[in-house]
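A single protein chain has been omitted from the complex, and every remaining protein chain is retained in its original position.
When the chains are written out, they are named A and B in that same order, and each has its own residue count from 1.
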Amino acid sequence: MRLLTRAALLTLLALGATFLLDPYRNYQLATATGTFVAVAGLTLLVGLTGQLSLGHAVLMAAGGYGYAWAATWVATAVEGTTLADGAGGWLLPLLAGVAGAVVVAGLLGLLLGLAAARLRGPYLAGLTLALVIALPAAASTIPGLNGEQGVRAPFVPVPDPLALLIATEQWHAWLAILVAACAVTPLVAVRAGRAGLRMRAVHDDETAARLAGVDPGRVKAGAFVLSALAAGLGGAVLAIVTQQVSPGAYGLGFSLLLVVAAVVGGLGSLGGAAIGAVLVTLLPWVVDQATAALPADLGHRLQGNLEIALFGVVVIVVTLLRPGGLARLLPAKARSATSLPAKFFPTQ
Amino acid sequence: MERLVFLLSTGLARGAVLALFALSLVIVYRAARVVNFAQAALAVVPVYVAVAVTAATGSYWLGLACALTAGALLGAVVERGLMRRVPQDNPLAGIIVAIGLVMVLQAGLAIAFGPDHRPVHAPFSQRPLTVGGVALMSPYDLFVLLVAAVVMGALAWLFGRTSLGLRMRAAAFAPETSRLLGVRVPRMVTLGWTLSIATAALAALLLVPTGLGLDPHAADVLFVNAFAAAVIGGLDSPVGALAAGLSVGVLASLVTGYASAAAAPPAVLALLTVVLLVRPHGLFAAREARTA
Partner (left out) sequence: MSALTVEGLTVGYGDGAPVLDGLDLTVPDGGVVALLGANGAGKTTLLRALLGLTPARRGRVLLDGADLTGLPTEDRVRRGLALVPEGRGVVAELTVAENLRLGALWRYAGRKHARPERDAAVGQMYELFEPLARRRAAPGHTLSGGERQMLALARALVARPGVLLLDEPSLGLAPLVVAQLLGVLRDQARATGLTVLLAEQNVTGALSVADRGVVLSLGEVVADRPAADLAADPALRHAYLGF
């Protein structure tokens, strides 16, 4: 199938690219990849069904916590047994962790999705906003979440056969890329297939869709769950890369950055999601470099804030002037199946 | 029992601030048909102005006046300069632009003033008064209730009894028809934003002395709670905002007092979820009798 070939090629390309990067860059690539998976789900959700979630970071956190619990549990369970020898020692917890991420994020996504299907734009946005603001508080009250400190995720060591070839950061980048490939390829298929068509139909005109036999509630909830699964896998990737899941990392700021990444890349565009994720990961680093030369106090104030201000400006400019986002600037992809036809955003 | 009285009375004071902020959301929703997700950030900027003025002149009242003026100005500028240009065909565009605005404002404040919480002093004592041995609300809480009541009364008078208020209501309910009657609808929309942000700024200013201090995110939780209150009351209903604001304030106070402070946001979230699922248009919403 053409899709699988394309996916395989891109994956191999990405894996190969990791050889060209130094360890820190590979770490950045890994985090950007995790963000990319979440943004891909979000951009599909917003772009195709018009449901704006301001709390997708919570779904990532859910995936992260799910990964951490499941991986830790399996790791302690196989410790000392024969399963721990060879690849099993790291592979089993990893797989269990990914499954855990999918389950927890999926469940939360299902709950939210059922609610979301009944709500109009601003109400859903407000509800998800309330959710992300309640997360730190929920983390302190719900046992097992361990409050502010969060939960640790097991470290995935480089397997022995590869230990001489690649370093830890590159290995984690590989894992990130592989998870991303498994997560995003289905999204591409959904987008281009009948499910994607149903989503667009529901977004365009719910009544007409209903008359055509499409259940808007189910489609919207389904889209939400799909995006939640993607976010959960993104959270799992971040857990692998940082070995840590805490509420502070998944706060309002990060949630808004996910939206920024989706908007800047172009809502509905998966290629745009990649651009957005890279931008959101790199810009803070660029700002840090640029402000390093400034006096300490000013530099301190700009770090962490200047990029946010810039993101805000970019989001406003993109929405006012170029709603198609940066993805529309790429000539070859402009009118293919990866971007929405103009009639889905009718102009006055 | 005494605890309950204390929690109820302080809850009312908190609820008054919430009601005021929720009312500001209703005003802008009526005027512009948007839920303004940038309300918190827009409310906090005038508070920084007030604090600066108070620090420079020593007068809380001057700071208050400046906050209102700054809020009004900010509302007008944001509407004419930005919100007017948002494409109307996509309902999410306004929300996304508001988010961008939030990021610019909060980051800008953090760059200009630093991220630390600045303590803000209340003009009256915050120690609770005791009546017959029972702790009630503090003088500051009474002040807050009084200010909120006066402002809400003034807004009710403006909208209900003046020609300007009539024009604003008409422009909100039926913009095209109002234009056919000579009403300058764009101006009424700007005025709505002006009033909304000034009211929100006042609410934020009243809130800040009761918390950790002023920082760019000081009004975020207030926004979420007020949004919940506005939705519960019905985004179209000022009376709903008042009732729901007071109720949510009391609820948060009770939950904080009997459970913990951290349990309050999840409690509000739970309440919001239930209301949205059962009565999405809010408890007090007017019927959408828009076709005549």
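In this text, a residue touches a chain if its C-beta (ideal position, glycine included) is under 8 Å from a C-beta of that chain, and two chains touch if they have at least 3 such contacts.
Owing to the predicted nature of the structure, the values given are computational and were not obtained by experimental measurement.
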Displayed chains contacted by the hidden chain, counting the whole assembly
B
Out of B:A112, B:L181, B:L212 or B:A270, the sole contact with the unshown chain comes from B:L181
Looking at B:R167, B:H217 or B:H281, which residue reaches the missing chain?
B:R167
Considering the whole complex, not just the chains shown, which residues of subunit B touch the missing one?
163, 166-167, 169-170, 173-174, 176-185, 286, 289-292
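In this section, only the chains that are shown with their structure count from here on.
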So the centre of each chain is just the mean of its C-alpha atoms; given that, what is the distance between subunit A and subunit B in Å?
33
Subunit A partner, complex, touching residues on subunit B are 34-35, 37, 82, 85-93, 95-97, 99-108, 110-112, 114-115, 220-221, 224, 227-228, 231, 260, 262-266, 268-269, 272-273, 276-277, 280
Given the complex, residues on subunit A that touch subunit B span 46, 50, 52, 54, 115, 118-123, 125-127, 129-131, 133-134, 136-138, 140-141, 252, 256, 259-260, 263, 301-302, 304-306, 308-309, 311-316, 319-320, 323, 345-348
